[in-house]
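Removed from the display is one protein chain of the complex; every other protein chain stays in position.
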Amino acid sequence: MIKLYDYELSANCYKQRLMMSLLDVPYESVPVDFFPGLQHKTDEFKKINPLGHIPVIDDDGYVLWDAHAILVYLAAKYDPTGQWYPTSDPALLGETASWLLFAEGTTNTASAARLYVNLSYDFDIDACRAGAHRLFRVLDEHLWFRERDGRDWVCSAAHPTIADIAIFPDVVLSEEGGVSRLDYPSLRRWTDRVKALPGFSIMPGVFPMGTS
Amino acid sequence: MRTALTTTVATTCTDPIILNQWHPLLPLDEMATDHPGTAVLLGERLSYQLDANGAPAVWLTADVDATPLPVLVEYLYVWTCLGSPPDELFAIPEFSEPDRRNVHGGTIGVHVSAPRAIENFLDMGHFPYVHTDVLGVEPHTEVAEYDVHIDPETNDVWATDCIFYQPRASTTSTEGQMSDYLYRVPHPYCVILYKTTPLFEDRMDVIALFCRPVDDDQIQAHMFLSLLDPDNSDTVIRKFQQGIFGQDKPILENQYPKLLPLDPRAETPIRADKIAIAYRRWLSDLGVTYGVIPVSPTSVSMTS
Partner (left out) sequence: MTNPVTLPDPVTLPDPMTLWHPVATMLDLPHRHIFHGQLLGREVAIWRADDEFINVWENRCLHRGVRLSIGTNDGTELTCRYHGWRYSNRSAGCTYIPAHPADAPARTICNRTFAAVEQYGLVWSGEDPIGEPPTVASLDDGTPFTLRNLPVNAPSQIVLDQLRQHRFQPVASLDTDDAEMTATEINDYALSLTSTGTNTAESSTVVFFVQPVDSDRSVIRAVLTEAPAEVAQLAVLRHHAAALGKLVIAAEAAAAQMPLPEPMQATINQVSLALSVMPEPMLDRQAPLRVQVARKWTTARDIAGFELVSVGDPLPTFQPGAHIDVHLPNGLVRQYSLTNGPGDTSRYRIGVKLEANSTGGSQCLHDTVREGDVLAISEPRNNFPLRRDSLRTVLIAGGIGVTPMLAMAQALKPMGLAFELHYFAQADEHLAFEEIRAGLGDAVITHVGLSPDETGAELARLLDGYGHANQVYICGPGPMLEAARTIATAADWPDQAVHFEYFKNTTEIDDSSSFEIALARSAVNLQVPAGKSILEVLRDHGIAMPSSCEQGACGTCVVPVMEGEIEHQDVHLKQSERDAGDKIMTCVSRAVSDRLVLDI
């Protein structure tokens, strides 16, 4: 069974929990005392990931860190449809990779702002928030044009990819960092659609869609 | 681009009731000997450091003389005061019981006033909706009648005989239980919950929220636990507690006004809100003005 070195309030760990829930892949969550214990910075933990960060997975001895790399692995290995990480469609795969890098941007802006507010991380909060708004504006327009084309997801396919999962937590938790989504109606409709995916699961701070 | 939500000037506190209270700065074990740290309390930037003997020192960062502020170490935290502090902090005798696990559950920043956070902690009606399948679940949504009183000696506000069905009441629970709750407010910005534990019939777990008011609408919420739980690691206890608080945070941040309105005409109470109403009235009686919207002198006074 996959072991996930996990922290309840981490957006990046949630990306993995969400992906595995959507893929219906069982896993064991190994809680790491990220905060206030800073367990991920201990020498002991650095034996697992020398960079000292989470999430990390250990799939029967195969150890991988970095939130977006783990999404690639999980999708490539456990998705029989080949849709989440579409290796058989180079153009779509390119898009997915491109938006994964966009997700690095949302991590370093929106999620960083959240860490500043929640856990008192020492970041330039104004720069984080301004950066998040810049990215959200771009994504909102992008998603608006997707909707015009009758498409629901970040990439051009009719199905979601790991790009959606990589970006979603950073977006849906942005208000905790003081980044309002009032100006981004397309973004908000997209978060509703992600929440409606079969197998969707929440984390503290994310509200489920209604049951009807 | 600029947004109005960038760092604003903090509202410094001129409320003597709040200035003359002990406030929890941070856990003692997060203070270092070799370099100072900094934190904001009531709009003021403070510096802190452990001296050579390991005793905490706190001072106003802007004060070149570093005049020491009053300091108290209690319940794992370093408390300080910007005014004249009371002789003692409120008592939690359970802290000294030898078989207790005293755990600092973590500190989470929330963009809301301390009184709103206290009131949320006092509320049971949201358990099935915000802490679904843990502290509550439908159809067990009813909040049975409970009692509220003010302790004549300590002036603490108490809610007693609270009872609620909980699928997973604590880290030691393996099945659902009816939890008995006692709530106690011994300080305008601190609240304590006493809760039945599956392990002992006549003793209770203690879970508290000690809020450091950064600003009148911004807090650092310290989660303090004094538990009867010999088995679970601090990591597991923290995961449970932070998970719960992480679910409350977006509710708190989506409430407005952010300052707690003390006027009875501001919001609509139901019987489940008895302790919240008592808390608001208590804050009014104390004369608190920071973190709240006080009842305006011209409004009609409500007699119960």
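Details
Should a chain be cited, it is by its letter among A and B, assigned in written order, with residues numbered from 1 in that chain.
Just so we're on the same page, contacts are C-beta pairs under 8 Å (C-beta built on N, C-alpha and C of every residue); 3 or more make two chains touch, one makes a residue touch a chain.
As the structure is a computational prediction, the values presented were derived from the model and not from experiment.
When the full complex is taken into account, the listed residue touching the unshown chain is B:128, out of B:43, B:85 or B:128.
Residue A:185 is the one among A:94, A:185 or A:199 that touches the chain not shown.
Screening B:55, B:91 or B:270 against the full complex identifies B:270 as the residue touching the chain left out. From the options B:160, B:232 or B:255, the residue with contact to the unseen chain in the full assembly is B:255. When the omitted chain is restored, the residue from B:141, B:160, B:177 or B:284 that touches it is B:141. As for the chain not pictured, it touches chain A at residues 141, 144-145, 147-149, 181-185, 188-189, 192, 207, 209-212.
Seen across the whole complex, the unshown chain contacts chain B at 1-4, 119, 125-126, 128-130, 138-143, 145, 250-251, 254-257, 263-274, 277, 302, 304.
Note that only the chains that are shown with their structure count from here on.
Within the complex, the chain B residues that touch chain A are 1-3, 5-7, 27, 30, 104, 106-109, 111, 220, 234-236, 238-239, 242-247, 249-250, 253-254.
Listed in rising order, the residues of chain A touching chain B in the complex are 7-9, 31-33, 35-37, 39, 117-120, 125-126, 129-130, 133-134, 175-176, 178, 180, 203-205, 207.
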